[in-house]
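Report on the following structure.
Missing here is one protein chain; the remaining ones are kept as they sit in the complex.
Each chain carries a letter (A, B and C) given by its place in the written order, and its residues are counted from 1.
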Amino acid sequence: MSLTDEQKEEIKKQTSVSLPTKRAISLGMEEKLFLAHEVLDHGFIRVIDYMGNDSSIVQAARVSYGEGTKKSRDDRALIRYLMRHWHSTPFEMCELKLHVKLPVFVARQWIRHRTANVNEYSARYSILDKEFYIPEKQNLASQSNTNNQGRGEPIEDKEAQKIIKTLETDSLRCYENYEEMLSDKGQKGLARELARMNLPMNIYTQWYWKTDLHNLFNFLRLRNDEHAQFEIREYAEKICQITKSWVPLAYEAFEEYQLHSQQLSASGLSSLKRILDGENVTQETSEMSKREWVDFCKIIGKKSEI
Amino acid sequence: MSLTDEQKEEIKKQTSVSLPTKRAISLGMEEKLFLAHEVLDHGFIRVIDYMGNDSSIVQAARVSYGEGTKKSRDDRALIRYLMRHWHSTPFEMCELKLHVKLPVFVARQWIRHRTANVNEYSARYSILDKEFYIPEKQNLASQSNTNNQGRGEPIEDKEAQKIIKTLETDSLRCYENYEEMLSDKGQKGLARELARMNLPMNIYTQWYWKTDLHNLFNFLRLRNDEHAQFEIREYAEKICQITKSWVPLAYEAFEEYQLHSQQLSASGLSSLKRILDGENVTQETSEMSKREWVDFCKIIGKKSEI
Amino acid sequence: MSLTDEQKEEIKKQTSVSLPTKRAISLGMEEKLFLAHEVLDHGFIRVIDYMGNDSSIVQAARVSYGEGTKKSRDDRALIRYLMRHWHSTPFEMCELKLHVKLPVFVARQWIRHRTANVNEYSARYSILDKEFYIPEKQNLASQSNTNNQGRGEPIEDKEAQKIIKTLETDSLRCYENYEEMLSDKGQKGLARELARMNLPMNIYTQWYWKTDLHNLFNFLRLRNDEHAQFEIREYAEKICQITKSWVPLAYEAFEEYQLHSQQLSASGLSSLKRILDGENVTQETSEMSKREWVDFCKIIGKKSEI
Partner (left out) sequence: MSLTDEQKEEIKKQTSVSLPTKRAISLGMEEKLFLAHEVLDHGFIRVIDYMGNDSSIVQAARVSYGEGTKKSRDDRALIRYLMRHWHSTPFEMCELKLHVKLPVFVARQWIRHRTANVNEYSARYSILDKEFYIPEKQNLASQSNTNNQGRGEPIEDKEAQKIIKTLETDSLRCYENYEEMLSDKGQKGLARELARMNLPMNIYTQWYWKTDLHNLFNFLRLRNDEHAQFEIREYAEKICQITKSWVPLAYEAFEEYQLHSQQLSASGLSSLKRILDGENVTQETSEMSKREWVDFCKIIGKKSEI
């Protein structure tokens, strides 16, 4: 990550001022505000603002005149109850605003979560910085043989070096030509909105991104998941840590009932009951496809023998 | 409005505690937090929380590392520019959470604004309070002759008294029967989710309602408007005052470019140019319908002569 | 249900005309179009329009130039894969438009699903019909002792008769007073937007409601559920049947992976594995609350012994 001195100064200035407020506060989050939490080689996540804390969830669920319940033990029980029974609206009453720096190809996955507010740095208006995501060698991998949209085995040294060299060279040349086209020295200079089309998708962009806690949990459940691409998962993991500091009780319930939970299909439930009744169920007698059977066995901790 | 002593106590408790925060603050809003601003006979609006201030809009528009622009004069100019050119996303970066008490028939209009988060008091879970909206005499009016969905002339004394009497009597009887059906004295007692269906739509309900500033402005533009029903307009006007305290620069731009602006249609623009060129344009030569012509004349301050 | 002769005539006219289209068609749905499927005592669901069929889901998932896969067996496998892995966007490519007649208190639950388009019959513009939901005796029940927002035991004959009598009497009197206030015979007559507030929440309203298949499934999962109120569940069940005729493969996958599936929490999964390993797990050693333990035992078909 490469913050300029001016940027560091601005961040420092923001973190050094405290003012009194009557609003709900999260002490854990106050400590994280504005700081640049590093992700990948040049990316970061900065918390710009938050609304609400664990008590706010309880307060909204009760449509109450004061704060949440009297005891934090009751808050915890109610939050877990709400999460377990899919009550989404109380969680929507907390809001998070982030400043994120991320490669364009990650931004294109991220933006598919539509229930959020986004302000992206405009490459029609400004010139993009010369910063590209170049993966670390150990994160390069071949196409998966079993998963059409995932990666498989690590790529070894020589091939990896060549790939990194290619990414670096192409990024730089594209950027140099971007600058060259923009330049008005001895020429008119191409409009920014046109020149940017020469930039590759590993260039970094930035945005302000704001969403409520319910939709944030949806994002985290899908993106902090083994099926998500490694690069976006890195961001999701960092946001998980931040969310844990912000609303520890809600985050704990999220882990219990969503992130580390598993869905059993109708056929899965039926097979499970037969197994618990002592029957020796196999894939053939389970009404599940091979792939589903393997997933099912993994969930219940049974050898799948396929 | 009828807050219980316990409710007043809870509100007082909330307003008496200040804690330091590093987040953006709106001094105008801090003064309004938690207080019950009266609307209609038993309704209110309470600000529970807010995110952001005028500078936050600028900060998001610039995707900046620090606060907004250096000078508040620049903030104002940028905010006006953004509003004038329909840049909605920076305004989405501010968020407002209200606690509202309102009659059910108003709630049913309000809920049609879908881009908001809502937690309503549940009449499946709790017993509703015995509070009904009874209009003041001067707000009773007959059906409009020109507007199929609006009110016309005031209703005079005797008829008005009769109407109010009817509303009061029916409300009370329905509520008494609601209580009677719920009661488990000498009987099983009907489930709350069923008994509530006997209540009329002037009963008060409550909710927590949260939305961003862009969608709030949409709400205010449509509901603080002469075509909106008087009762919801009362709420919209109160929220306008609150918003003005919260984000004075954005609110000023909203009044200038939205609330007090007018849309001229293609035909309207064409007629206007002909009038400015000295032509004596009439409805017949304007390509507008009679109704449109009347509206057009009103907008440009001309007698419509129809 | 009480359609007027004119309404029956209009429906008949719509069902009698067929025109050629090049768009995707669902034969099962064509048969259901426009017909009034009865729900409760005066309600109905009418399919007004639909977009897409099972193949459209596949076609969108593949971003293809032609129709879906070659063989319908492949369509089924892909649809099940998409549903199992939470791929929601292909299901959003099908759309359903309904005309629904429903009691106001049901409409107020329904409208909480915000990702839909709604056009409701306006009681500012028109006079509402004299039709009220009066539950059948066998559907009256007392408040549940265990579930704060549900119903418990059936209410017996005498009390039930009294309740029905009350609902009928109050509905009629409120409606008569509504008509009386509206009347301009010998008086001005109150504006419709005001008079309507005297009507109880079991009066029927109507709307056009349009949503995509993904959000429809969300609606059906939450509303065709034992925790949903009986009255809205009646609508959800009818829509389930309609959806099955429309997109049989997607509906089958929905039942398998959503409607009849179950979520196991992290603690539930851990307990399950211990049970399968032969351990005698009890609530005390399970890390689950009593209520969660009971739910867990129900899911895996085990006696809970609490």
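Operating definition for what follows: a contact is a pair of C-beta atoms (placed from the backbone, for glycine too) under 8 Å apart; a residue touches a chain by one contact, two chains touch by 3 or more.
Since we're looking at a predicted model, the values are computed, not measured.
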Which residue of A:D170, A:D225 or A:E279 touches the chain not shown here: A:D170
Per the touch definition above, residue among A:K130, A:R151, A:R274 or A:R291 touching the missing chain: A:R151
Selected from A:G52, A:P90 or A:P103 as touching the chain missing from the view: A:P103
Given B:S18, B:S265, B:T285 or B:S304, the one touching the chain that is not displayed: B:S265
Interface with the unshown chain - residue positions in chain B: 77, 80, 84-86, 89, 112, 222, 227, 255-257, 260-269, 272-273, 275-277, 289, 292, 299-302
Interface residues of chain C (partner: the chain not displayed): 3, 6-7, 10-11, 13-15, 17-25, 30, 33-34, 48-52, 56, 59-61, 63-67, 89-90, 92-93, 95, 97, 99, 117-121, 206-208, 210, 212
Chain A residues touching the omitted chain (full complex): 103-105, 108, 111-112, 114-115, 118, 122, 124-125, 133, 135, 140-144, 148-153, 155-156, 159, 163, 166-167, 170-171, 173-174, 177, 180-182, 184, 187-194, 196-202, 229
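Everything below uses one rule, namely that only the chains that are shown with their structure count from here on.
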Length of the line joining the C-alpha centres of chain B and chain C, rounded to whole Å: 30
Gap in Å, rounded to a whole number, between the CA centres of chain C and chain A: 33
Inter-chain centre distance, chain A versus chain B - centres from mean C-alpha coordinates, in Å: 35
Multi-partner residues of chain A (at least 2 other chains): 89
